[in-house]
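Every protein chain except one is present and positioned as in the full complex.
Right after this comes subunit A.
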């Protein structure tokens, strides 16, 4: 029983972080699916989402617990608005002018954008770690009473699961049902052909950036609060992990990004839980290498068909 509870707790820890990785990974995978480039500035969008929500939460300075859901909602909306605008602006300024050129050029532009945004926050907010207040406290104790190890599912973790689930379901419905979603799929299959058929591809590409950025902002708020502190480098490591998750799941595939995120989160958690925290990154990146060796398209990716 003892070991089962320990396993369960590590699973919960892994799934929590994994959900957030998945939310960020969506942004990488959607952009790649549509224009075939890696948006390296995506991690910074996530970091900005976290900063904006912290600024809003601190600014509202609400102490009464009754208002907390409202505060979180306002913070979430502000973070989404700012991050989405950033995502849109990044695409408009740094990627659209160089789109259609050699694929290295947008990549370099993306890295430049990432460095710019990181340093912008450095200057605007300072480089120190800033504490993020925990507004969702408490939790549910799982497993039997009476001594021994008890698994604990905190309300914060529960919130992360639920929000991720809602976002993912919403996104899936949006992609499969809505008109814009259909256009997204069409553009990802063949950009030139869909523009010939009357789809405004520029608008669709901008939309993918906005959607990706909005999900990253959600992740920024959730993870900022879950971890407890943010700094301007916050997005870099998370972005790297989410990118790994996207590749793991099959870059370009939305369900792949979700699965990749969860697999990566759980793998990390079990490595630190059963082996040692020192090997956490070794295992997650080792996993990536293995998957790329034996399944180069990732877990759920489809092999690319050469278009004639």
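Here is the rule we go by: contacts are C-beta pairs under 8 Å (C-beta built on N, C-alpha and C of every residue); 3 or more make two chains touch, one makes a residue touch a chain; residues count from 1.
One rule holds in what follows: contacts and distances are computed from a predicted model.
When the listed names "Tryptophan-rich sensory protein", "Na+/H+ antiporter subunit C", "Phosphoribosylformylglycinamidine synthase subunit PurL" or "Branched-chain amino acid ABC transporter substrate-binding protein" are checked against UniProt, the chain not shown comes out as "Branched-chain amino acid ABC transporter substrate-binding protein".
Only one residue from A:60, A:237 or A:290 touches the chain missing from this view: A:237. Of the listed residues A:181, A:252, A:273 or A:298, the one in contact with the hidden chain in the full complex is A:273. Contact with the undisplayed chain is limited, among A:129, A:178 or A:202, to A:129. For subunit A, the residues in touch with the chain missing from this view are 6, 9-10, 13-14, 16-17, 122, 127-131, 133-134, 137, 139, 149, 152, 154, 156, 223, 226-229, 231, 233-234, 237-238, 268-273, 276-278, 280-281.
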